[in-house]
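Left out: one protein chain. Kept in place: all the others.
Here is chain A:
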Amino acid sequence: MTATHITDLGIAGIRDGFRAGTFSAREVADAFNAAVAGADALNAFIVKTPDHAVAAADAADKARADGAELGALAGVPLGIKDLFCTEGYQTTAASGMLGGFVPTYESTVTAKLFGAGAGMLGKLNLDQFAMGSSNETSAFGNVISPWRRNDGGNAPLAPGGSSGGSSAVVAARIAPGATGTDTGGSIRQPAAFTGISGIKPTYGRCSRWGTVAFASSLDQAGAMARDVRDCAIMLEAMSGYDAKDSTSVDVSVPRWEAGLSADLKGKKVGIPKEYRVDGMPADIEALWQQGIAWMKDAGAEIVEVSLPHTKYALPTYYIIAPAEASSNLARYDGVRYGLRDLPDGANLQDMYAATRAAGFGAEVKRRIMIGTYVLSAGFYDAYYTKAQKVRALIARDFEQAWEKCDVLLTPTAPSAAFALGEKSADPLAMYLNDVFTVPSSLAGLPAMSVPGGLDPQGLPLGLQIIGKPFDEQGVLNASLAIEQRAGFTARPGKWW
């Protein structure tokens, strides 16, 4: 098998081919390492780690030769979002604040993936501290989407954010899968922008231990890969109770891959009427209608549901997430790790302020400022407590919807990928990109984006399935029903 054929395979294809002896794990690692080395134009990696991928591959080959039991991801190399601490490999959250930070410990999620036999191709670029929807806030430069519009203009497009490096490498066939994290849509929106699949599990499924914190009541790790099966395989390996995370939920991890079924007979799919927003492009509405037809074709019954507090989800999110971020990011003080800026004659307080001014990017500062403001004396109840109450109402909307349906079907994002620079001057316009993903994040629900088709400019559009707490299986299965009917095979032409 040639290297190109190997990089055309997804996670299941590599796992199965390796087990069958079609190729060695080392051949796989070499093929993907070469693809990584040849893709600098995408700026998707902050650090490349070919040695890690090769070591894991050699271990997998030896285990296979010895007849030892093989891990679920033996022979599979992955990209790791640079928000997961990796022992001995620089971890920056794409911020100058953590330039040169080399963790002395391994995040639980990466430890689980590596324990299952996966290797690491490198640390993937992202929006700084995962704050952004276009990957334009990274201190290491923008990630360029492998996709281009079909107008011949070659305008560089956003791969989505914050997991933009992850979406770019999977779409470009530079990694068969990648970890993402999702606080308000950071797995699903980039997956939609790049024509791949991405799942955020129920809050508490994946341990947050060792993942650089943004907004702790929302942050969840998840899987990004080419299809639903690959996401199921990867998520199974990442999930599970961890005593080191106080919000990790102590429930067993189902065998999602074995449970995959695209037969939706007896299932009810809810269509939330409030997701029909003003100014939504006709292509998105048409894809949504197509998705409804696919659900019916898979045997599901369609029911209209109401989530009346949907329009308040974004402003709620932009109080809660910055509030939690301002608290979490207080740890960057120039004392224990990361950057220190110590002007001549500065005292300790001056050092804190200078370090944080130098280390944080503009969007991170903006959110810390908002968070500090809404938590400050006199404003706490008016903003933060109020937002927590509205969050309760948003969660209650979903609980009431579950009395009528099993999953919800919505578009993932209100537009296809936009060009870099198109929205970065207006923070509010950028925030509105998360309008369909934020509500389920606030409610802690599992949700997935799968590609549904292309818009007239030749860019991918995604459909989102939202499920009940801990019903990742229902989410995966409804997504699989879409995947089988969409028959999405488009991929970006190689220009990098």
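Here, a contact is a pair of C-beta atoms (placed from the backbone, for glycine too) under 8 Å apart; a residue touches a chain by one contact, two chains touch by 3 or more; residues count from 1.
Note that contacts and distances are computed from a predicted model.
Asker: Report the protein name recorded by UniProt for the chain absent from the figure; options are "propanoyl-CoA C-acyltransferase", "Aspartyl/glutamyl-tRNA(Asn/Gln) amidotransferase subunit C", "Carbohydrate ABC transporter permease" or "Succinate dehydrogenase cytochrome b subunit".
Answerer: From the listed options "propanoyl-CoA C-acyltransferase", "Aspartyl/glutamyl-tRNA(Asn/Gln) amidotransferase subunit C", "Carbohydrate ABC transporter permease" or "Succinate dehydrogenase cytochrome b subunit", the omitted chain resolves to "Aspartyl/glutamyl-tRNA(Asn/Gln) amidotransferase subunit C".
Asker: Based on the whole complex, identify which of A:Asn150, A:Ser261, A:Ser376 or A:Gln400 touches the chain you can't see.
Answerer: Hidden-chain contact among the options goes to A:Ser376.
Asker: Of A:Ala34, A:Leu70, A:Leu393 or A:Ala419, which residue touches the hidden chain?
Answerer: A:Leu393
Asker: Out of A:Ile196, A:Ile319, A:Val438 or A:Ala481, which touches the unshown chain?
Answerer: Considering all chains, including the one not shown, the answer is A:Ile319.
Asker: Could I get the residues of chain A that touch the absent chain, sorted low to high?
Answerer: Listed in rising order, the touching residues are 100-105, 203-204, 217, 243, 246-247, 249, 309, 312, 315-316, 318-319, 326, 330, 333-340, 342, 346-354, 356-357, 360, 365-366, 368-370, 372-374, 376, 379, 382-383, 385-393, 395, 427-428, 442-444, 469.
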